[in-house]
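Note that one protein chain is taken out, while the other chains of the complex remain in position.
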Amino acid sequence: MIIVMEAHAGLEQIQQVSSKLEEKGFRVHLSQGVERTIIGAIGQRTAATMVLFETLPGVEKVVPIAQPFKMASRQFKPESSLIKVGEQIVGDGQVQIIAGPCAVEGRSLFMEVAQAVKEAGATMLRGGAFKPRTSPYSFQGLEKEGLEILAEARQITGLPVVTEVVDPRLVEEVADYVDVLQVGARNMQNFFLLRELGKIQKPVLLKRGPSATIEEWIMAAEYIISSGNHQVIMCERGIRSFENYTRNTLDLSAVPVIKQLTHLPIIVDPSHGTGKWKLVEPMALAAIGAGADGIMVEVHQNPSEALSDGPQSLTPENFARLVIRVKKMINALQATAEE
Amino acid sequence: MIIVMEAHAGLEQIQQVSSKLEEKGFRVHLSQGVERTIIGAIGQRTAATMVLFETLPGVEKVVPIAQPFKMASRQFKPESSLIKVGEQIVGDGQVQIIAGPCAVEGRSLFMEVAQAVKEAGATMLRGGAFKPRTSPYSFQGLEKEGLEILAEARQITGLPVVTEVVDPRLVEEVADYVDVLQVGARNMQNFFLLRELGKIQKPVLLKRGPSATIEEWIMAAEYIISSGNHQVIMCERGIRSFENYTRNTLDLSAVPVIKQLTHLPIIVDPSHGTGKWKLVEPMALAAIGAGADGIMVEVHQNPSEALSDGPQSLTPENFARLVIRVKKMINALQATAEE
Amino acid sequence: MIIVMEAHAGLEQIQQVSSKLEEKGFRVHLSQGVERTIIGAIGQRTAATMVLFETLPGVEKVVPIAQPFKMASRQFKPESSLIKVGEQIVGDGQVQIIAGPCAVEGRSLFMEVAQAVKEAGATMLRGGAFKPRTSPYSFQGLEKEGLEILAEARQITGLPVVTEVVDPRLVEEVADYVDVLQVGARNMQNFFLLRELGKIQKPVLLKRGPSATIEEWIMAAEYIISSGNHQVIMCERGIRSFENYTRNTLDLSAVPVIKQLTHLPIIVDPSHGTGKWKLVEPMALAAIGAGADGIMVEVHQNPSEALSDGPQSLTPENFARLVIRVKKMINALQATAEE
Partner (left out) sequence: MIIVMEAHAGLEQIQQVSSKLEEKGFRVHLSQGVERTIIGAIGQRTAATMVLFETLPGVEKVVPIAQPFKMASRQFKPESSLIKVGEQIVGDGQVQIIAGPCAVEGRSLFMEVAQAVKEAGATMLRGGAFKPRTSPYSFQGLEKEGLEILAEARQITGLPVVTEVVDPRLVEEVADYVDVLQVGARNMQNFFLLRELGKIQKPVLLKRGPSATIEEWIMAAEYIISSGNHQVIMCERGIRSFENYTRNTLDLSAVPVIKQLTHLPIIVDPSHGTGKWKLVEPMALAAIGAGADGIMVEVHQNPSEALSDGPQSLTPENFARLVIRVKKMINALQATAEE
């Protein structure tokens, strides 16, 4: 890290900072500028050490140099991580298509949509058993019964199943039923939940929080990885901006950025990312263009009867059309990549 | 709610929406405009019903009319809620001054600062025993030992104690030790935690999430109240905007807005709200001007040695100066109010 | 528009609003709800009338129903607008590739890059003669000399030329030299400039302001169109959000949204949209996936020597590679569309 001293900082203050740095195990490089002195500190910084120096007298600011994440970074592990989910491998250049309703609403409804998306080309199923809802008066999910339906759908279709876990007390139970545990956007910084997920050995789909920077999102992945579970899949699902025509602003530049900074695969959720079904197909195709390892799409037989997030769901017919277009596009991109 | 039909919606579509509304128990008012038909639906909407109608054919948008919160609203309870905390009453026109370090770092350090802020005029103590930290490599709090130190400080100083609870499994234990349970900004939509807090009978200090709208924040309060606990104190602590000179953008207009929309008291945290100790005093005075029921300020004997959030902490001396200025200002405002 | 009365509004207040509405030429529909009265007002609202009613006693809020833009809307003109630029037609399903350096830095440099991008497949040239710069100490463009270089490059390459106009006093002069006049993001709401552009008969490329909602952006187009110039091309170039890893957040969902709400073509600028050259190719491909009518890309022989916006420029070699991939993708998408 670099410590920028105030323009009027005295020699004594500069020396105090330097001694303190050496006391904490840093090597120190002084650099006397036209207007101010800059102190380079070489060693292993933590957030705590930055904070410590920021409040010493005469210090204007502390500039971090190295990234705060380690195990998630591409520097730490240059080759891309491949995450095995059932027969699928996330991150191997194929595009995963995860589909299903926002919430599991009942056994027969779910089996029907599961079959439909499988036939259309989905590679994994999704469905929520526990729903974190903004209003206490909204449908909160079928809970345990929903998990059982998901497990049955996996058996029938042969597709792996993704579902959200919302409570650290339920991590183990949910892991018994499904193939991928999803961390919802609102829980991205629920550190107690992240640590529980670090203790299991199943893939975790980590959604970006609506106001999380890319760095904070990677730090959330770092929580899971540093707790022992390396199988993290990132999922961009839109950030909160001033624009409110769409529910969120889908930040597709996150796709190449995550691939440059980390070794983790990343998928995109255009359904939550826009909140409008008419935008799902164009944004799914855009995600493929940006280089995503997969997309996660909400599909419901009858979106207007859905108990949760209907307006962003596709019908099975629209989904089938989307899969065809996605596949054409993947082929085109792969053809160019090979040239 | 109001349902705006698309310009080219046909009679059949209008009738389908109307029948569906009646089926769901709404009274229907049709209004044929120049360009489009608008359907007024009178009855008790939920988020689910809005979503249902938004996806019917021919519907352009559904406009909610009534507020989604009930028990927190001033319409539901016109008189302001007074929340008793020890001998103090939050919301009675006095200004509460809650002070202490971000994290409890050790017994003697905490007792010292507790005495100092009490002498300077603090009315409550604060200190974190559990710290939700962005980085897994940062100090995470003294946990149980921190709770014991807080309880002892309360006994010695006679001041009530506020601390954060981060895990639904720990709500009861934390409630045994402290007077006010704080929900941190990152947990504002941790609905499982909110529901546990609805089951206890101690005041809850509900911090606004960094990307939460005022409506979402009130809905979080609604979770706690509708689960059985009416003692909710709101706390504005800054929202995330594009401006990054300050750590957050302290949204002081939230103070009069919360007082207009709800019956709940609201305090302001200028320390987290700005992230810079030099801005704490002006923003604390601004909060009083805006009509806040209290302020929550970080104080540390030696901010540059603090293990958590040092740069935003005041020294006990600076805090004492702030209390004097705050009190003068309160007197001036009360004098005018009485005229 | 719809006028929502306060819960406690009296009969007299409801009648005052109704009379006022009729006085202003609206037809009135009263609708008595459980909690409050809602007044539907049928007629031609303006912003001024909304404001008028919002402050009448007893009014809680005024909800606009119709869109504020007319001539830009797809309702007004259902078929997509085709904008002729030289031999090219923007909006006809082909993808325009506009390329060149951020600023015109000198005659020979510009001719060289113009030839290079033409050979790689660019369909139009871009280059700034007037640069609106955040700092008064930065390079501000070659001005008149820059315009002459642009005109010469057009003659040599046969490609149409796009440049920014920043001052209403210069609109006519710039129009004499170039084929498309660009409104920069910072000038999107410079209404005096927009009105001048409405008086000429050349295409205008209207960049979205960094904090403009989609509705405000369309209203800026409405200024130009309603002043007499129908040839408006929209250009998404990123909005300002809290995320600062990228310079802006490229909002690709704006592409399908603009196509749904208006009849105007839209192109995407991934260079300014991200600020990092390594992100330009993936985001250009993503833009195509989203359905854009073109992309605008910065290319510079030697990005590290560029006087303006170097870090987001591609080399001619990288640009040539991008064009190949873009074309493959377009073919794939068109093949599916035809099926």
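Labels for the chains are A, B and C, by order of writing; each one numbers its residues from 1.
The criterion applied here is as follows: a residue touches a chain if its C-beta (ideal position, glycine included) is under 8 Å from a C-beta of that chain, and two chains touch if they have at least 3 such contacts.
What you see is a predicted model, and the numbers here were worked out from it, not measured in a lab.
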{"item": "Option from A:63, A:156 or A:324 whose C-beta touches the chain left out", "value": "A:63"}
{"item": "Residue touching the undisplayed chain, where the options are C:138, C:155 or C:334", "value": "C:138"}
{"item": "Residue among C:27, C:107, C:186 or C:202 touching the omitted chain", "value": "C:186"}
{"item": "Omitted-chain contact residue, chosen from B:252, B:267 or B:314", "value": "B:252"}
{"item": "Chain A, residues in touch with the chain not shown (by the definition above)", "value": "2, 4, 7, 29, 31-36, 38, 40, 42-44, 63, 65-66, 75, 240-242, 244"}
{"item": "Those residues of chain B which, in the complete complex, touch the missing chain", "value": "211, 213-215, 239, 241-246, 249-253, 255-257, 260, 273-274, 278-279, 282-283, 285-291, 324-325, 328-329, 331-333, 335-336, 339"}
{"item": "Residues from chain C at the interface with the omitted partner, ascending", "value": "46-48, 51-56, 68, 132-139, 166-169, 186-187, 189-192, 195, 209-211, 216, 219, 222-223, 226-227, 240, 277, 303-311, 313"}
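By our rule, only the chains that are shown with their structure count from here on.
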{"item": "Taking each chain's C-alpha mean as its centre, the one farthest from chain C", "value": "B"}
{"item": "Separation of chain A from chain B, taking each centre as the mean of its C-alpha atoms, in whole Å", "value": "27"}
{"item": "Overlap residues in chain A, where contacts from two or more other chains coincide", "value": "211"}
